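Let me begin by presenting the structure, written as structure tokens, before commenting on it.
Only a part of the assembly is drawn; its chains keep their places, and the rest are absent.
Chains: A and B, in written order; residue numbering restarts at 1 for each.
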Amino acid sequence: MAERVIPSVKRKQLLELAARGKRIDGRGLLDMRPVQIETGVIEKAEGSAVVRLGSTMVMVGVKYEIGKPFEDTPNEGVLSVNAEFVPLASPTFEPGPPDENAIELARVVDRGLRESKCLDLEKMCLIPGEKVWIAWIDIYVLDHDGNLIDASALAAISALLASKIPEAKVENGEIVLTGNYVVPPIRDRPVAVTIGKLGDQLIVDPCFEEEEVLDCRLTASFTEGGLLCAMQKGLPGAFTADEVIKAIEIAKVKSEELRKLLPPLVTQHG
Amino acid sequence: MLSSAPTKLISDDGRRADGRRLDQLREIKMEVSTLKNADGSACVAYGKTRVMVAVYGPRELHPKHLALPDRAILRCRYHMAPFSVEVRKSPAPSRREIELSKVIREALEPAVFTELYPRTSIDVFIEVLQADGSTRCASITAASLALADAGVAMRDLVAAVAVGKVEGKLVLDVMDVEDKYGEADLPVAMMPSKKAVTLIQMDGQLTFEEFKEAFNLAVKGCNQIYDFQKEALRRHFAPKIEELEGGMSSG
């Protein structure tokens, strides 16, 4: 709940730049920073990815474990998304349990994945009510230069797409691992895009300096088919109704650009 | 008191599980100044969803080094009573409650003249006493009433309502069963007279056209909630103003 102190000189400078269609690092208002995606970086994880958005660096690891389903969804696997802001990523991060920012990040990424139904959780059930696959998605922020949501969402879906899940069979009510790995039941590739509001201007992919002076931000996630599947307004400012609509339109276009950086969906096993 | 999955959420004649029309709010109740100790308080019901909000402040902040020289710190805690939901909830704050505390604070902050109260805190404590969907919206609505009751200067009240997509149709003021078994949930908060959107979240799947329609329905709903809020404040303050005027005229 630490309150942010808005540096007013910096804000004035960025507002003036934005009014002229410019940004502090030379980008146009609707330009993303260079995006790099690398997968398979952690061999011990069933899936992993590092995403760089400019200097922002986020690592995501995917682990599959057998566990119990939730009581109200006995026929479904479990998707669990967690985020840690480890203190090496920023002088402002401190060791300890996730704060409200890390929790919000994890939950926004979670909703983008969950509501797109990208993982077919029913196919991750092994013994109904007893044993299902749990997909642990751990978001690890390594260097923070703004727009952690988009970088994390991109790393999460990249790691999932690059992951393999152990092949399990149920024999006489017991689960047997064959030792083989198969493609997990992924059927969508959601992408999140965050739009910042700076005075009267909307900007794409805000960097850390910009985030410090934003009025507010709006994140929209889209399915492969172009459906809106999650939204989140953040920061203590307000949008006009028109700005909301316009931000979503921009986000939709950008989400399609970003999705091109992802590998295609593979035909499912079984 | 477990409920089972309903067979149909919208009847053939366009009525919802509780008999409402698609664009109809539940019974809305608002009471201002419910509590004695708090500087401001309000109790709001959207149907069975019931929240109680207390505001303490502007008051001195502890520890002091957290204070800001140019404005008040707005703090907000959204919390659910253990008995507010079907399966008893542990009192420890869940990740969901922590996220909602943050987005509710960010939905209220644009309305508060924090710059008038430097070095203080304004604490908004929200207790969900019974949860039947749209608790974050009822919380925002109640919190802005409690802030007004505490005499905190505001640009506008904040009114909030959720629009859902249920069996392909858009519905206003989502209740629990619609949230659980519906296709999408879109909570929106606004400063109605400023036409400024201070909260927007979305779960589920909507086309862009559906979104625009849902958003417009939410704006309409916020305006209705706003009318209830103004009425509640009038009910609460009018007698006092009359008293005051009475006192003056008799003087």
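Some notes on this structure:
The working rule: a residue touches a chain if its C-beta (ideal position, glycine included) is under 8 Å from a C-beta of that chain, and two chains touch if they have at least 3 such contacts.
Predicted model, so just to flag it, every value in this text is computed and none were measured.
Per chain label, the copy numbers in the complete structure file are A x3, B x3.
As a working rule, only the chains that are shown with their structure count from here on.
Mean C-alpha positions place chain A and chain B at a centre distance of 28 Å. Those residues of chain B lying in contact with chain A across their complex are 66, 68, 73-75, 95-96, 98-99, 101-103, 105-107, 109-110, 186, 191, 194-208, 211-212, 215, 219.
Across the interface of their complex, chain B is touched by residues 1-3, 5, 98, 100-101, 103-104, 106-107, 111, 115-116, 216, 218, 220, 223, 226-241, 243-245, 248-249, 252 of chain A.
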